[in-house]
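Note that one protein chain of the assembly has been removed; the remaining protein chains are unaltered in position.
After this line comes subunit A, so read on.
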Amino acid sequence: MDLQEYFSLVFSDYTLRTITLGTAILGAVTGMLGSFAVLRKQSLLGDAISHAALPGIAIAFLITGAKDSNTLLLGALVSGLLGTFWIRGIITKTHLKSDTALGLILSLFFGFGMLLLTFIQKQPNANQAGLDKYLFGQAATLVESDVWLMAIVTGLCLFVLLLFWKEFKILLFDKDYAKTLGFNTKTIDILITSFIVLAIVLGLQTVGVVLMSAMLLAPAAAARQWTNSLSKMVFLAAVFGAFSGVFGTAISSSQNNLSTGPVIVLVASVFVIFSFIFSPSRGLLFRQIRFIANRRDLEQQKTLAFMYHIAETHDNISHPHTIKILNNFQGFTRKTLQKLVDKEYVVLDGTMWSLTQKGFDKASNLYNQQAKEDE
């Protein structure tokens, strides 16, 4: 199947449609919530939560013996929340850095989860084969009810986000100030973190424990590059996330053997790289271009100013001077001279140059401006 075929099939083929819808919704909700993690500089949070969910999956399986995804995800939710609140507890009680606490819980839970998985693998009943799909995810196992669950959680999340928008914003920007205004910042914080946990747990089946945090961070990091407004950032992150889901699914199902989760994450990373290079205000490319343009302008201005100094000493401002004088002046090049000629600030005649009236006015203006700024 190639990409074209995929897009013609996506509306008619039930399985394909389910998977595409699922990954799109997942991308949207994680992108949305990821904005909050990115702005709070909690880049490890997603990793910690997804890794903390693993033992929950194993334990849920050990207790119920079921492979039904809802049961296992419930287990993941419980241990994910447990991990998250331990992290909070460690940070407030021990004054360890939040990175340290996140790392600690991450490795502790993940280690324990892996231990349980190996244990399950050694069990005689062959029922367990499916559990390791939660490590790297397997989008192909998504069914309609999974997608419904994702849609409901996303809708709920959107509702809460709109309802408490102002509270979320002030918590993100200035938590202490929010406290003095009488907001219970702990409640807002727990609300937001719980939704992040929920979204991550929902993504485990599709993207897996290991890569899940990229789904949280990548769309949001990309979105931040394009806007200076929080609402637009959240919206863009959702869009980028959804597109990553759709494109990722399209690419992986058109290349038979590629697993979907990693491809989705790769697509999301492409969004990030593209945004970091090409964003008009924050991107590397435009920053470089602006830098070069500024430097060129400055060189021209310096040369013009130097000429102005010389011309000033004569009654006739357009009195010709030899180009050699300029060689004593740093930053002078033939190219800048040519640029000044192009702008009609200067005329050349053999080895002589002279300022035009336009060039003289421009240069004296530069001086006035400078003097004003220095005041």
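Methods note: a contact is a pair of C-beta atoms (placed from the backbone, for glycine too) under 8 Å apart; a residue touches a chain by one contact, two chains touch by 3 or more; residues count from 1.
Everything below uses one rule, namely that contacts and distances are computed from a predicted model.
A.B. asks: What does the UniProt entry say the missing chain is called, choosing from "Cytochrome c", "PQQ-dependent sugar dehydrogenase", "Protein DVU_0531" or "Manganese ABC transporter ATP-binding protein"?
C.D. replies: The correct option from "Cytochrome c", "PQQ-dependent sugar dehydrogenase", "Protein DVU_0531" or "Manganese ABC transporter ATP-binding protein" is "Manganese ABC transporter ATP-binding protein", the UniProt name of the unshown chain.
A.B. asks: Given the contact definition stated above, which residue among A:17, A:88 or A:169 touches the chain not shown here?
C.D. replies: A:169
A.B. asks: Looking at the full complex, which residue from A:51, A:224, A:339 or A:362 touches the chain that isn't shown here?
C.D. replies: A:224
A.B. asks: Can you tell me which of A:177, A:274 or A:291 touches the chain that was removed from the display?
C.D. replies: Result: among the candidates, A:177 touches the missing chain.
A.B. asks: By the contact definition given up top, give the residues of subunit A that touch the hidden chain.
C.D. replies: 39, 41, 95, 163-167, 169-170, 172-174, 176-183, 224, 227-230, 232-233
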